[in-house]
Structure formats: C-alpha cells, structure tokens
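Below: one structure, written as structure tokens.
Of the protein chains in this complex, one is absent; all others appear in place.
So, chain A:
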Amino acid sequence: IPLIYINIILTFTISLLKILIYHSHLISSLLYLKKIILSLFIITTLTTLNTHSLLTNIIPITILIFTTYKTTINLTLLISISNTYNLNYIHNLNLLQY
C-alpha cells in the first residue's frame, strides 16, 4: 500500500529538516538522526517482506548493526562535550571559528 510508504518517507523528510534546522540542543539532532535511520529501516523491512526475496533480508539487520555502533559513538561524543561545558547547546560549538 503506497500510503504507508508515503507516511514513512514523510517522517524521513521531516526529521531530516529537523536536523538541518536545529533548535538549541545537540541531543535533538542526534535523536532525529536516529529517527531517520529508523524510518529507513522500516522501509527496507517492508520492501523485503513484500517482495519475498530471501537475499535482501540481510539488509535491515546490517543497518541495525551499524546504527547501534554509530549511536554509541554519538553518545560518547556527547558526554565528552558535556564534560567541557555544563550545557548542551549548539551555540557552544564556536571554538573553531578562529
């Protein structure tokens, strides 16, 4: 049913826009990154389950593996940033302008 696809593509685009136009915290951009990849994961699982091809079943699992890897590094970087500052704001990332 294409309506489901349209819905998930909409979540993808909206979360992409949310990353590009960030509010104030850095965690929010990371959250929307996660949401992007989750939507992609759902699309892949739907396509692989509808077309009953056994070869493409690996794709969603591998995506999940790499996303877990990425999110761990996300959070470690977040922790290291919050060690230097007390807050999580994006305006604090201006050390490298000069």
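Definition applied: a residue touches a chain if its C-beta (ideal position, glycine included) is under 8 Å from a C-beta of that chain, and two chains touch if they have at least 3 such contacts; residues count from 1.
Convention: contacts and distances are computed from a predicted model.
Visitor: Name the absent chain by its UniProt protein name; which of "signal peptidase I", "Phosphatidylinositol 4-kinase beta", "NADH-ubiquinone oxidoreductase chain 2" or "Auxin-responsive protein" is it?
Guide: Of the names offered in "signal peptidase I", "Phosphatidylinositol 4-kinase beta", "NADH-ubiquinone oxidoreductase chain 2" or "Auxin-responsive protein", the one UniProt assigns to the missing chain is "NADH-ubiquinone oxidoreductase chain 2".
Visitor: I need the residue numbers on chain A that touch the omitted chain, in ascending order.
Guide: Against the left-out chain, chain A lists 5, 12, 16, 19-20, 26, 29, 33, 36-37, 40, 43-44, 47, 51, 56, 58-59, 62-63, 66, 69-70, 73-74, 77-78, 80-81, 84, 93, 95-97.
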